[in-house]
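Let me give you the structure first, and then I'll get to my questions.
Omission of a single protein chain aside, the complex is shown with its protein chains in their original locations.
Entry: chain A
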Amino acid sequence: MSSDSDVDRISSLPKNVIEAILMCLPIRDAVRTSILSSGWRYEWSTLPELIFLRECFKRPECQTQTEFDRKFVKVVDQVLLLHRGPIHTFKLSVDVESCVDMDRWILFLSRNGIKSFTLDVWRGQVYKLPSCLLSCVDLNYLELYRCNFSPPPSFKGFSKLTVMDIQGVNFTEYGLRTLMSQCPSLRKLVVMNIEGYTRVKLCARELENLSIEGKFEDLHFKSTPLLAVVSIKLLNIVRDQPVTSETSCRIVKVLGHLPSIERLELLEHTLQNLAVDDVPVCLPVICPVKHLTVDINFEDMQQMLAAFCIFRSSLVLQKLYIKAISVENKSAASADGFWEGSGEDFSCTFGHLQVVEVTGFTGIASEVKLVGFVLANAPVLERLQLKFKENVGNTDNIFRELIRFRRISPKAEIVVPA
(Lines give C-alpha, C1' and ligand atoms only; values in the text may rest on other atoms or scores of the structure.)
Protein backbone atom coordinates (compact mmCIF):
# COMPACT_ATOMS: atom_id res chain seq x y z
CA MET A 1 0.00 0.00 0.00
CA SER A 2 1.37 3.34 -0.92
CA SER A 3 1.75 6.02 1.63
CA ASP A 4 -1.44 7.67 0.54
CA SER A 5 -3.32 4.98 2.35
CA ASP A 6 -2.38 6.73 5.55
CA VAL A 7 -4.09 9.88 4.57
CA ASP A 8 -7.00 11.14 6.55
CA ARG A 9 -9.76 11.06 4.01
CA ILE A 10 -12.77 10.98 6.18
CA SER A 11 -12.35 14.44 7.62
CA SER A 12 -12.38 16.00 4.20
CA LEU A 13 -15.57 14.40 3.05
CA PRO A 14 -18.32 16.78 2.06
CA LYS A 15 -20.43 18.11 4.85
CA ASN A 16 -23.56 16.22 4.06
CA VAL A 17 -21.69 12.95 3.92
CA ILE A 18 -20.25 13.56 7.36
CA GLU A 19 -23.69 14.43 8.53
CA ALA A 20 -25.04 11.24 7.04
CA ILE A 21 -22.36 9.26 8.86
CA LEU A 22 -23.03 10.94 12.17
CA MET A 23 -26.72 10.44 11.84
CA CYS A 24 -26.21 6.71 11.52
CA LEU A 25 -24.51 6.69 14.88
CA PRO A 26 -26.31 6.61 18.20
CA ILE A 27 -26.07 9.97 19.84
CA ARG A 28 -23.44 8.87 22.28
CA ASP A 29 -20.98 7.93 19.57
CA ALA A 30 -21.86 10.96 17.52
CA VAL A 31 -21.03 13.35 20.33
CA ARG A 32 -17.87 11.50 21.13
CA THR A 33 -16.49 12.17 17.70
CA SER A 34 -15.78 15.63 19.05
CA ILE A 35 -12.64 14.35 20.70
CA LEU A 36 -11.22 12.60 17.69
CA SER A 37 -9.39 15.48 16.14
CA SER A 38 -9.67 19.19 15.65
CA GLY A 39 -11.50 18.69 12.39
CA TRP A 40 -14.15 16.67 14.14
CA ARG A 41 -14.62 18.89 17.09
CA TYR A 42 -17.86 20.47 16.15
CA GLU A 43 -19.12 18.28 13.38
CA TRP A 44 -21.73 16.67 15.54
CA SER A 45 -23.02 19.93 16.93
CA THR A 46 -24.98 20.81 13.85
CA LEU A 47 -26.75 17.51 13.54
CA PRO A 48 -30.41 18.16 12.97
CA GLU A 49 -31.50 14.99 14.73
CA LEU A 50 -31.18 14.33 18.42
CA ILE A 51 -32.45 10.93 19.40
CA PHE A 52 -32.33 9.54 22.90
CA LEU A 53 -33.57 5.99 23.13
CA ARG A 54 -33.88 3.49 25.91
CA GLU A 55 -31.44 1.08 24.34
CA CYS A 56 -28.68 3.63 24.60
CA PHE A 57 -29.53 4.89 28.06
CA LYS A 58 -29.99 2.01 30.38
CA ARG A 59 -29.95 2.42 34.05
CA PRO A 60 -27.38 0.13 35.61
CA GLU A 61 -28.52 -1.96 38.52
CA CYS A 62 -26.46 -0.15 41.10
CA GLN A 63 -27.91 3.22 40.28
CA THR A 64 -31.07 4.61 41.76
CA GLN A 65 -33.73 6.06 39.56
CA THR A 66 -33.09 9.54 40.88
CA GLU A 67 -29.42 9.38 40.07
CA PHE A 68 -30.14 8.06 36.66
CA ASP A 69 -32.65 10.81 36.04
CA ARG A 70 -30.26 13.44 37.14
CA LYS A 71 -27.47 12.17 35.02
CA PHE A 72 -29.64 11.84 32.01
CA VAL A 73 -30.90 15.37 32.46
CA LYS A 74 -27.34 16.60 32.52
CA VAL A 75 -26.55 14.74 29.36
CA VAL A 76 -29.47 16.23 27.49
CA ASP A 77 -28.72 19.67 28.84
CA GLN A 78 -25.18 19.46 27.61
CA VAL A 79 -26.15 18.22 24.22
CA LEU A 80 -28.68 20.97 23.75
CA LEU A 81 -26.32 23.57 25.06
CA LEU A 82 -23.52 22.59 22.74
CA HIS A 83 -25.74 22.19 19.77
CA ARG A 84 -25.77 24.79 17.08
CA GLY A 85 -28.28 25.42 14.42
CA PRO A 86 -31.77 24.10 13.94
CA ILE A 87 -32.95 20.88 15.47
CA HIS A 88 -35.41 19.16 13.22
CA THR A 89 -35.91 15.90 15.02
CA PHE A 90 -35.99 15.26 18.71
CA LYS A 91 -36.86 11.92 20.20
CA LEU A 92 -36.91 11.18 23.84
CA SER A 93 -37.85 7.69 24.79
CA VAL A 94 -35.94 6.92 27.94
CA ASP A 95 -36.91 5.47 31.30
CA VAL A 96 -36.71 8.67 33.28
CA GLU A 97 -39.19 9.26 35.98
CA SER A 98 -39.25 12.96 36.57
CA CYS A 99 -40.18 15.20 33.73
CA VAL A 100 -39.71 18.67 35.12
CA ASP A 101 -36.79 19.34 32.81
CA MET A 102 -38.72 18.52 29.73
CA ASP A 103 -40.51 21.84 29.82
CA ARG A 104 -37.21 23.56 29.39
CA TRP A 105 -36.15 21.29 26.58
CA ILE A 106 -39.39 21.71 24.73
CA LEU A 107 -39.05 25.43 25.03
CA PHE A 108 -35.57 25.23 23.57
CA LEU A 109 -36.80 23.06 20.74
CA SER A 110 -39.67 25.36 19.98
CA ARG A 111 -37.16 28.09 19.37
CA ASN A 112 -35.03 25.96 17.09
CA GLY A 113 -37.40 24.96 14.39
CA ILE A 114 -38.44 21.56 15.63
CA LYS A 115 -40.25 19.51 13.04
CA SER A 116 -40.44 16.04 14.47
CA PHE A 117 -41.06 15.54 18.15
CA THR A 118 -41.36 12.26 19.97
CA LEU A 119 -41.85 11.96 23.67
CA ASP A 120 -42.48 8.69 25.43
CA VAL A 121 -43.04 8.94 29.15
CA TRP A 122 -42.53 5.38 30.20
CA ARG A 123 -42.69 5.76 33.90
CA GLY A 124 -43.74 8.14 36.55
CA GLN A 125 -46.56 10.54 36.26
CA VAL A 126 -48.26 11.54 33.11
CA TYR A 127 -46.49 14.56 31.76
CA LYS A 128 -48.34 17.77 31.16
CA LEU A 129 -47.18 19.21 27.89
CA PRO A 130 -46.18 22.84 28.08
CA SER A 131 -47.92 25.35 25.93
CA CYS A 132 -44.72 26.23 24.11
CA LEU A 133 -45.15 23.01 22.20
CA LEU A 134 -48.20 24.54 20.60
CA SER A 135 -46.13 27.33 19.15
CA CYS A 136 -44.01 24.94 17.12
CA VAL A 137 -45.46 25.94 13.81
CA ASP A 138 -43.17 23.74 11.77
CA LEU A 139 -44.17 20.59 13.54
CA ASN A 140 -44.92 17.84 11.07
CA TYR A 141 -44.49 14.72 13.17
CA LEU A 142 -45.76 14.33 16.68
CA GLU A 143 -45.56 11.21 18.75
CA LEU A 144 -46.60 11.19 22.36
CA TYR A 145 -47.04 8.58 24.99
CA ARG A 146 -48.54 9.27 28.37
CA CYS A 147 -48.86 12.99 28.27
CA ASN A 148 -51.51 15.52 29.06
CA PHE A 149 -52.57 17.70 26.24
CA SER A 150 -54.76 20.56 27.30
CA PRO A 151 -54.35 23.44 24.91
CA PRO A 152 -55.92 26.81 25.57
CA PRO A 153 -58.74 27.99 23.33
CA SER A 154 -56.28 30.05 21.35
CA PHE A 155 -54.74 26.91 19.93
CA LYS A 156 -55.72 26.53 16.33
CA GLY A 157 -54.12 23.26 15.42
CA PHE A 158 -50.81 22.38 13.82
CA SER A 159 -51.04 23.46 10.26
CA LYS A 160 -48.12 21.39 9.01
CA LEU A 161 -48.64 18.27 11.03
CA THR A 162 -48.66 15.21 8.80
CA VAL A 163 -48.24 12.34 11.22
CA MET A 164 -49.60 12.19 14.70
CA ASP A 165 -49.25 9.22 16.99
CA ILE A 166 -50.71 9.80 20.41
CA GLN A 167 -51.13 6.98 22.83
CA GLY A 168 -52.19 7.07 26.38
CA VAL A 169 -52.69 10.80 26.09
CA ASN A 170 -55.31 12.61 28.05
CA PHE A 171 -57.07 15.34 26.18
CA THR A 172 -59.57 17.93 26.92
CA GLU A 173 -62.56 17.89 24.62
CA TYR A 174 -61.27 20.97 22.96
CA GLY A 175 -57.82 19.50 22.55
CA LEU A 176 -59.03 16.36 20.87
CA ARG A 177 -61.44 18.19 18.67
CA THR A 178 -58.79 20.60 17.50
CA LEU A 179 -56.34 17.85 16.72
CA MET A 180 -58.91 15.89 14.81
CA SER A 181 -60.35 18.63 12.74
CA GLN A 182 -57.91 21.49 12.62
CA CYS A 183 -54.80 19.87 11.33
CA PRO A 184 -55.36 20.18 7.62
CA SER A 185 -52.16 18.45 6.52
CA LEU A 186 -52.66 15.36 8.62
CA ARG A 187 -51.98 12.20 6.69
CA LYS A 188 -51.59 9.59 9.34
CA LEU A 189 -53.27 9.53 12.70
CA VAL A 190 -52.85 6.99 15.44
CA VAL A 191 -54.82 7.49 18.62
CA MET A 192 -54.70 4.83 21.26
CA ASN A 193 -56.02 4.47 24.78
CA ILE A 194 -58.32 7.40 24.61
CA GLU A 195 -61.06 7.48 27.10
CA GLY A 196 -64.15 9.28 28.00
CA TYR A 197 -64.95 11.08 24.79
CA THR A 198 -68.41 10.78 23.49
CA ARG A 199 -67.97 12.09 20.04
CA VAL A 200 -64.98 11.70 17.84
CA LYS A 201 -65.48 13.68 14.71
CA LEU A 202 -62.81 13.43 12.13
CA CYS A 203 -62.32 16.17 9.64
CA ALA A 204 -59.03 15.83 7.85
CA ARG A 205 -58.89 16.35 4.14
CA GLU A 206 -55.53 14.73 3.55
CA LEU A 207 -55.86 11.89 5.99
CA GLU A 208 -54.90 8.54 4.53
CA ASN A 209 -54.26 6.32 7.49
CA LEU A 210 -56.19 6.15 10.72
CA SER A 211 -55.86 3.93 13.70
CA ILE A 212 -58.07 4.61 16.65
CA GLU A 213 -58.46 2.60 19.79
CA GLY A 214 -60.11 3.36 23.05
CA LYS A 215 -63.39 4.01 24.67
CA PHE A 216 -65.73 6.36 22.96
CA GLU A 217 -69.32 6.44 22.02
CA ASP A 218 -69.53 7.90 18.65
CA LEU A 219 -67.27 8.10 15.65
CA HIS A 220 -68.05 10.20 12.69
CA PHE A 221 -66.04 10.56 9.55
CA LYS A 222 -67.07 13.98 8.57
CA SER A 223 -64.65 14.78 5.85
CA THR A 224 -62.02 12.23 5.08
CA PRO A 225 -62.02 11.83 1.33
CA LEU A 226 -58.61 10.21 1.06
CA LEU A 227 -58.79 7.85 3.96
CA ALA A 228 -57.55 4.50 2.72
CA VAL A 229 -56.51 2.52 5.78
CA VAL A 230 -58.66 2.50 8.86
CA SER A 231 -58.45 0.49 12.01
CA ILE A 232 -61.04 1.01 14.72
CA LYS A 233 -60.98 -0.76 18.02
CA LEU A 234 -63.67 0.08 20.43
CA LEU A 235 -63.04 -1.24 23.88
CA ASN A 236 -66.33 -0.36 25.47
CA ILE A 237 -69.69 -1.83 24.90
CA VAL A 238 -72.22 0.75 24.00
CA ARG A 239 -75.48 0.34 25.71
CA ASP A 240 -78.57 0.68 23.71
CA GLN A 241 -78.88 4.31 22.92
CA PRO A 242 -82.15 6.07 22.45
CA VAL A 243 -82.66 6.96 18.86
CA THR A 244 -81.11 10.34 18.29
CA SER A 245 -82.28 12.98 15.96
CA GLU A 246 -79.51 12.18 13.55
CA THR A 247 -80.74 10.96 10.26
CA SER A 248 -78.30 8.24 9.54
CA CYS A 249 -77.60 5.29 11.70
CA ARG A 250 -74.25 4.59 13.10
CA ILE A 251 -72.95 2.18 10.55
CA VAL A 252 -73.70 4.57 7.76
CA LYS A 253 -72.06 7.42 9.60
CA VAL A 254 -68.88 5.47 9.96
CA LEU A 255 -68.68 3.41 6.80
CA GLY A 256 -70.75 5.44 4.45
CA HIS A 257 -68.28 8.26 4.13
CA LEU A 258 -65.11 6.49 3.19
CA PRO A 259 -64.85 6.84 -0.55
CA SER A 260 -61.21 5.83 -0.75
CA ILE A 261 -61.11 3.05 1.77
CA GLU A 262 -58.95 0.06 0.97
CA ARG A 263 -58.17 -1.66 4.23
CA LEU A 264 -60.59 -1.66 7.07
CA GLU A 265 -60.36 -3.18 10.49
CA LEU A 266 -63.23 -3.30 12.90
CA LEU A 267 -61.93 -4.85 16.06
CA GLU A 268 -63.31 -5.84 19.41
CA HIS A 269 -66.64 -4.22 20.05
CA THR A 270 -66.61 -1.97 17.03
CA LEU A 271 -69.05 -4.00 15.02
CA GLN A 272 -71.32 -4.35 17.97
CA ASN A 273 -71.39 -0.61 18.41
CA LEU A 274 -72.05 -0.03 14.77
CA ALA A 275 -74.89 -2.50 14.87
CA VAL A 276 -76.82 -0.80 17.58
CA ASP A 277 -79.30 1.03 15.45
CA ASP A 278 -81.44 -0.39 12.75
CA VAL A 279 -79.00 -1.79 10.35
CA PRO A 280 -79.82 -1.26 6.70
CA VAL A 281 -79.61 -4.05 4.20
CA CYS A 282 -76.94 -2.27 2.33
CA LEU A 283 -74.94 0.89 2.71
CA PRO A 284 -76.05 3.84 0.59
CA VAL A 285 -72.71 3.91 -1.18
CA ILE A 286 -70.45 1.17 -2.34
CA CYS A 287 -67.62 0.56 0.01
CA PRO A 288 -64.47 0.00 -2.02
CA VAL A 289 -62.69 -1.92 0.67
CA LYS A 290 -60.36 -4.69 -0.45
CA HIS A 291 -59.07 -6.03 2.83
CA LEU A 292 -61.54 -6.34 5.63
CA THR A 293 -60.79 -7.50 9.14
CA VAL A 294 -63.71 -7.77 11.46
CA ASP A 295 -64.41 -9.27 14.86
CA ILE A 296 -67.88 -10.75 14.92
CA ASN A 297 -69.93 -12.25 17.64
CA PHE A 298 -71.74 -14.91 15.67
CA GLU A 299 -74.46 -15.27 18.21
CA ASP A 300 -75.58 -11.70 18.01
CA MET A 301 -78.24 -11.11 15.41
CA GLN A 302 -77.51 -7.44 15.07
CA GLN A 303 -73.88 -8.10 14.40
CA MET A 304 -74.68 -10.66 11.75
CA LEU A 305 -76.95 -8.15 10.08
CA ALA A 306 -74.29 -5.50 10.23
CA ALA A 307 -71.64 -7.86 8.89
CA PHE A 308 -73.74 -8.76 5.93
CA CYS A 309 -74.60 -5.16 5.32
CA ILE A 310 -70.92 -4.54 4.93
CA PHE A 311 -70.40 -7.64 2.78
CA ARG A 312 -73.14 -6.62 0.43
CA SER A 313 -71.70 -3.17 0.05
CA SER A 314 -68.14 -4.31 -0.47
CA LEU A 315 -68.23 -5.38 -4.03
CA VAL A 316 -64.49 -5.53 -4.54
CA LEU A 317 -63.59 -7.32 -1.37
CA GLN A 318 -60.56 -9.53 -1.90
CA LYS A 319 -59.45 -10.62 1.53
CA LEU A 320 -61.60 -11.20 4.53
CA TYR A 321 -60.30 -11.90 7.99
CA ILE A 322 -62.87 -12.76 10.58
CA LYS A 323 -62.36 -13.35 14.22
CA ALA A 324 -65.12 -14.99 16.13
CA ILE A 325 -65.57 -13.47 19.51
CA SER A 326 -68.05 -14.26 22.18
CA VAL A 327 -69.24 -11.71 24.59
CA GLU A 328 -71.43 -11.92 27.56
CA ASN A 329 -74.25 -9.95 26.13
CA LYS A 330 -77.52 -11.34 27.16
CA SER A 331 -79.45 -8.60 25.53
CA ALA A 332 -78.28 -9.63 22.10
CA ALA A 333 -80.95 -11.21 20.03
CA SER A 334 -80.01 -14.68 19.17
CA ALA A 335 -78.66 -15.15 15.70
CA ASP A 336 -80.53 -18.36 15.09
CA GLY A 337 -83.13 -16.61 13.10
CA PHE A 338 -80.56 -15.01 10.90
CA TRP A 339 -79.80 -18.02 8.79
CA GLU A 340 -83.32 -18.99 8.10
CA GLY A 341 -84.33 -18.43 4.61
CA SER A 342 -82.67 -19.57 1.48
CA GLY A 343 -79.42 -18.38 0.06
CA GLU A 344 -81.03 -16.05 -2.44
CA ASP A 345 -82.41 -13.86 0.30
CA PHE A 346 -78.97 -12.86 1.21
CA SER A 347 -78.14 -11.50 -2.22
CA CYS A 348 -74.53 -11.32 -1.47
CA THR A 349 -71.91 -12.46 -3.86
CA PHE A 350 -68.30 -12.21 -3.04
CA GLY A 351 -67.30 -11.47 -6.57
CA HIS A 352 -63.64 -10.84 -5.94
CA LEU A 353 -63.08 -12.65 -2.72
CA GLN A 354 -59.89 -14.68 -2.84
CA VAL A 355 -58.86 -15.31 0.73
CA VAL A 356 -60.88 -15.85 3.85
CA GLU A 357 -59.45 -16.52 7.26
CA VAL A 358 -61.48 -17.28 10.31
CA THR A 359 -59.84 -17.41 13.70
CA GLY A 360 -61.37 -18.33 17.01
CA PHE A 361 -63.53 -20.82 15.21
CA THR A 362 -65.60 -22.78 17.64
CA GLY A 363 -67.81 -24.59 15.27
CA ILE A 364 -71.15 -23.21 16.38
CA ALA A 365 -73.95 -23.35 13.89
CA SER A 366 -73.76 -19.74 12.85
CA GLU A 367 -70.08 -19.88 12.12
CA VAL A 368 -70.33 -23.06 10.14
CA LYS A 369 -73.18 -21.65 8.14
CA LEU A 370 -71.13 -18.61 7.27
CA VAL A 371 -68.32 -20.80 6.01
CA GLY A 372 -70.80 -22.67 3.91
CA PHE A 373 -72.24 -19.46 2.61
CA VAL A 374 -68.87 -18.12 1.59
CA LEU A 375 -67.93 -21.34 -0.18
CA ALA A 376 -71.15 -21.25 -2.09
CA ASN A 377 -70.95 -17.63 -3.09
CA ALA A 378 -67.34 -16.82 -3.78
CA PRO A 379 -66.57 -17.78 -7.35
CA VAL A 380 -62.88 -16.89 -7.28
CA LEU A 381 -62.09 -18.09 -3.82
CA GLU A 382 -58.67 -19.61 -3.49
CA ARG A 383 -58.19 -20.23 0.16
CA LEU A 384 -60.33 -20.54 3.20
CA GLN A 385 -58.44 -20.94 6.41
CA LEU A 386 -60.01 -21.95 9.70
CA LYS A 387 -58.16 -21.65 12.91
CA PHE A 388 -59.90 -23.33 15.76
CA LYS A 389 -60.13 -21.76 19.12
CA GLU A 390 -58.28 -23.63 21.80
CA ASN A 391 -60.19 -26.22 23.71
CA VAL A 392 -62.75 -26.87 21.09
CA GLY A 393 -63.83 -30.36 21.82
CA ASN A 394 -64.91 -32.76 19.22
CA THR A 395 -64.13 -31.28 15.87
CA ASP A 396 -65.10 -34.31 13.87
CA ASN A 397 -68.69 -33.25 13.37
CA ILE A 398 -67.60 -29.88 12.25
CA PHE A 399 -65.27 -31.36 9.68
CA ARG A 400 -68.01 -33.64 8.47
CA GLU A 401 -70.19 -30.66 7.71
CA LEU A 402 -67.40 -28.69 6.16
CA ILE A 403 -66.58 -31.47 3.76
CA ARG A 404 -70.12 -31.52 2.50
CA PHE A 405 -70.23 -27.89 1.53
CA ARG A 406 -70.52 -27.07 -2.08
CA ARG A 407 -67.79 -24.96 -3.47
CA ILE A 408 -68.57 -22.73 -6.32
CA SER A 409 -64.96 -21.91 -6.90
CA PRO A 410 -62.97 -24.73 -8.46
CA LYS A 411 -59.79 -23.49 -6.88
CA ALA A 412 -61.07 -23.20 -3.34
CA GLU A 413 -59.04 -24.87 -0.62
CA ILE A 414 -59.99 -25.29 2.97
CA VAL A 415 -57.01 -25.17 5.23
CA VAL A 416 -57.06 -25.96 8.89
CA PRO A 417 -53.69 -25.35 10.47
CA ALA A 418 -52.69 -27.83 13.12
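Brief remarks follow.
The criterion applied here is as follows: contacts are C-beta pairs under 8 Å (C-beta built on N, C-alpha and C of every residue); 3 or more make two chains touch, one makes a residue touch a chain; residues count from 1.
Just so it is clear, contacts and distances are computed from a predicted model.
Protein name for the hidden chain, per its UniProt entry and selected from "AP-3 complex subunit delta", "SKP1-like protein 21 isoform X2", "Exocyst subunit Exo70 family protein" or "S-phase kinase-associated protein 1": "SKP1-like protein 21 isoform X2".
From the set A:Ile21, A:Leu107, A:Val190 or A:Leu235, the residue in touch with the chain omitted from the display is A:Ile21, counting the whole complex. Within the entire complex, the positions of chain A that touch the omitted partner chain are 4-11, 13-14, 16-17, 20-29, 31-41, 56-58, 60, 62-63, 67, 71, 74-75, 77-79, 81-82.
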